[in-house]
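Heads up, the thing below is written out as C-alpha cells.
Only a single protein chain was left out; the remaining protein chains are all shown in position.
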Amino acid sequence: MDLSFTARNVLAGAAILGTVGGVLGCFTLLRRQSLLGDALAHAALPGVCLAFLLTGSKEPLPLFAGALVAGLAGSFAVLATVRWSRIKEDSAIGIVLSVFFGVGIVLLTHIQKLPAGNQSGLDRFLFGQAATLVERDVQLMAIVATVVLVLVVLAWKELGILAFDREFAASLGLPVRRVEALLTVLLVTVVVLGLQTVGVVLIVATLVTPAAAARQWTERLGTMVVISAAIGAGSGVVGALASASIPRLPTGPVIVLVASAMLVVSLLAAPERGLLQAWRRERHASRTIRRENLLKDLYRAGESPGGGAGRWEAPVAVHELMGERGRGPGELARLARGLAGDGLLDRSGDRLRLTPRGVAAAGDVVRRHRLWEVYLSRRLELAADHLHRDAEAMEHALTPEAAAELDRMLGHPRFDPHGQPIPRGGEEPGGADAADPDSSRPAP
Amino acid sequence: MSSATGSPVEAATAAAAEPESEPAPRRDEVAIEVHDLTVAYRTQPVLWDVDLALPAGHLIAIVGPNGAGKSTLLKAILGLVKPLTGWVEVFGRPYRERRSWVGYVPQRESVDWDFPTSALDVVTMGLYGRVGWLRRPRREHRETARECLEKVGIPHLAERQISQLSGGQQQRVFLARALAQDARLYLMDEPFAGVDATTERAILALLEELRDTGRTVVAVHHDLQTVAEYFDHVVLLNLRKVADGPVTTTFTSENLQRTYGGKLTVLTQAAETLLAQRAARGGNG
Partner (left out) sequence: MSPTLVILLTGSAVAASCALVGSFLVLRRMALLGDAISHAVLPGIVLAFLFTGGRSALPMVLGAGALGLATVFLVELFNRSRRLKEDASIGVVFPALFSFGVLLISRRASQVDLDLDCVLYGEIAYAPWDLLLVGAASLGPKALWVNGATLAVNLLLVILLYKELKVTTFDPELAAALGFAPVLVHYLLMGAVSVTVVGAFESVGAILVVAMLVVPPATAHLLTERLGPMLVLAVALGVASALGGYAVARWLDASIAGAMAAVAGALFVAALVASPRHGLAARALTQHRLRERIAAQILLLHLSGEAPGQVVGRPGVGEGTGPAGTEAGLAEAPRPEAGSAAATRDASGRVPAPGAPPLPAETVRRRFGWSEPRLRRMVGRLARQGLVERRNGHLVLTAAGAAAVEGAGTAQLAHPLAAATPRA
C-alpha cells in the first residue's frame, strides 16, 4: 500500500498505543478501575500547561513529564479522597476528572492570551490530532512502550496476583502498595502516550474496550493480554488506514469505533461466553424440555393404571393434552410436528400416537423422573407429595450416564414412590438420545 | 505421586528446603501469641485488649457473633491491620520473620471468581513466596501445585476456569493454595462457609491430617453445632476474648451465653448435647 510519510507515522503510533493500551487495560479492567484511566487523561491537561508555562517549550519531553506528574497527582487525589473521606470512588473520579480539566482549561486559555502563547502546540496534545505525529514522537512512543511492556513482563506474576487477591498477596509479603504504584505509573504513562493520538476523551476506550473484548474469548490472563494487545493494535491500524484513505475522517474516533465493533462482535460471537451461544443453549434446552414433556404426557396416557404393561396403540386427542403446562394448540402442533419429523410420533388430524421408537424415548424420560423420585424419597426421606416438582426439573437435566449410575446406586428399583412402574431403559433402538432433536436425525 | 507414598505436603517441604526449616513443632509449643491486642477501625474498636496463646498442633476455632472481630484477629496476626496497642508473635517471632511458616485462606467471597485464570494457577500462587518475586514459577512448582489439587480431591479440575467451579470446589482450590504454601500454621477465614456436605467432610479430613502431621490450624468458624465435633481448641471472641481453651472445658453454654448474649439458647443447648455425646464416646477425637 502506498502510504504517505505522515500516514506511516500515524499508523505506527496507533499500533504502538493500541498494543500497550490493550495490555495495561487488562489489569485495570480486572481491578475494576476502568474509569481511572479517564480521570488520569483529564488530569494530565494542567500538567501539560504548567510544563509549558515553566519551560516555555513545546518539545514533547517536558510536556510529557508535566502530564505524567499531573496524572500521578490526579490518581493520588482519587485514592486519598476515597480513603480518608466519605466520598465514594465514582464521585472522586468525577471530581478529579472535571476539576483538573477545568484548571487545565483555565491555564490553556490563559496561555493562549499571553504574548508568547500560541496554544496550538498544546492543543494537539489534548484533543488528539494523530496527523500531527512526527517521526520523533513515534520514536519516543516506541521507546516508552517498550519499557512499559518489559516492566509488565517482569512483574507479570505480581500484577496478576494483585489483581486477583490483594490480601493474599500482602500475606505472602508482596509489597502491594509498591506494585500498585508501579501499575499507576505505567497507566499514566500509557494515557499520556495516547493523548496526542486519540485525545483526552477517547483514551479510556483504548484501555477498556480491547480488554473487555479480549476477556470474552479466553479464560487465561496471558491469552487475554495477548488478544487485547492484538485487538488494540488492530483497531489502531485499521483506524489509521481508514482515516488516511478517506477524507475528513479523524483517526481517534475511528480507532475507538473499530475497537467498539470488535467488542460487540466478541460479546455476541465468542465461543464460550458469547451471548449468541448462550441464547442458543438456552433455546435448545427449553425446546428439549418441552419435547420431553409432551412425550412423557403421551406415555402416561397409555400406561395402564394397575401398573401392568402399557398400551400406546390408541391415539390421543390433542385437546386432552392442553390445559396442563399451559400449552396452547399452536405450540402443541409445532412440537408434534417436530417429534413426528423425528419418527417418534404419528399424527393423524389432531390425534397423536407414539411410534415404538417414541415409546422408548418417552419411557426414558419417565424413567429418569421416577428414578429421581426414588432417590429423593430414600436419601432425603422426603414425603411422596414433595417429590414430583423436583423430579420435573431433574428429568431433563440427568444425563444417560447419571441415570444409569442412579439406577445402579438405588439397586435397580422397579417402582417409584407413588407405586408406578419404572420403565427399563436401553432396550429399544434410539434409546436415551431419541428425545434430543439434534442427535436423533438419521444420517442421509 | 500417590498419597500412599507420603503426603505431597511433605514432598513439598523437602523441595522447599528453607534455611530456617526446623523440625515439626512440639505439641506444647505456642503457635500464636497475642498480647494486649487492641485494633480500631477509624473510631470503632473491633478488638479490645485481647491476650491469647494458641497451642501448636491443634485445630483451633475462633467463634463469635458477627462483627466480633474474628476476621480482624486473623488479619492482625497476618500484619494486615495495624494494632493500636499490643503485638503478635508467630512461633516466638514477629510475623514478618515467620511469613514462610504461615498459610492463609481468605474468605471465599473476598475475590472475584470471574477472574480469567485456572484452578492450577490459583494454587500456584501459594508458591509465589518460594518462587521469589519477579521470577516465573517453574515446572516443579506446577507439579507441586498439581499434587496439592490432588490432595484436596480435585486433580481433574486443574485446568478448569475458576468461575466454572462450584462453591465447594472453589473452597478446595483455596485450601490447595494454602497447602502449597506448606506452612506450619494455617489461618483460615470460614473454610466451611457455603460448601456442600461432601466438601465439608473432605475439608475436615484434610484439617485433621494437617493437625496429625504437627500443623496448627486456626479457623474462623460460624456453625456452633459443629465446633465441638470438628475442633479441639476454641477461642470465644466478642470484641474481647471471652474464653479460650480446649473445647471440652471451654465450649460451655455459660461461655457461649457470655459470647453471644442470651440470643442463642437453642444453639447452646445443641452444643451441650454434642459435648455430652462426645463425652459419652469418651474421647476428644
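By written order: A and B. Residues from 1 in each chain.
The rule we apply is simple: contacts are C-beta pairs under 8 Å (C-beta built on N, C-alpha and C of every residue); 3 or more make two chains touch, one makes a residue touch a chain.
Everything numeric here is computed off the predicted structure, so don't read it as measured data.
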Contact partner of the left-out chain, one of A:Leu267, A:Ala301 or A:Val318: A:Leu267
Selected residue (touches chain absent from view) among A:Gly252, A:Pro315 or A:Gly358: A:Gly252
Those residues of chain B which, in the complete complex, touch the missing chain: 28, 30, 33, 35-36, 38, 40, 42-45, 48-49, 51-53, 55, 83-87, 233, 239-246, 249-250
Footprint left on chain A by the chain that the document does not show: 29, 32-35, 37-38, 42, 81, 84-88, 90-91, 93-95, 97-110, 113, 123, 127, 200-202, 204-205, 207-209, 211-212, 215-216, 248-250, 252-254, 256-257, 260, 263, 267, 273, 275
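One rule holds for everything that comes next: only the chains that are shown with their structure count from here on.
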Centroid spacing, where centroids are CA-atom means, of chain A and chain B in whole angstrom: 34
Partner chain B, residues of chain A touching it in the complex: 30, 32, 154-158, 160-161, 163-165, 167-174, 215, 218-221, 223-224
Chain B residues within the chain A interface of the complex: 75, 78, 80, 96, 99, 102, 104, 106, 110-112, 115-118, 121-122, 125, 128-129, 131, 133-137, 161, 163, 177
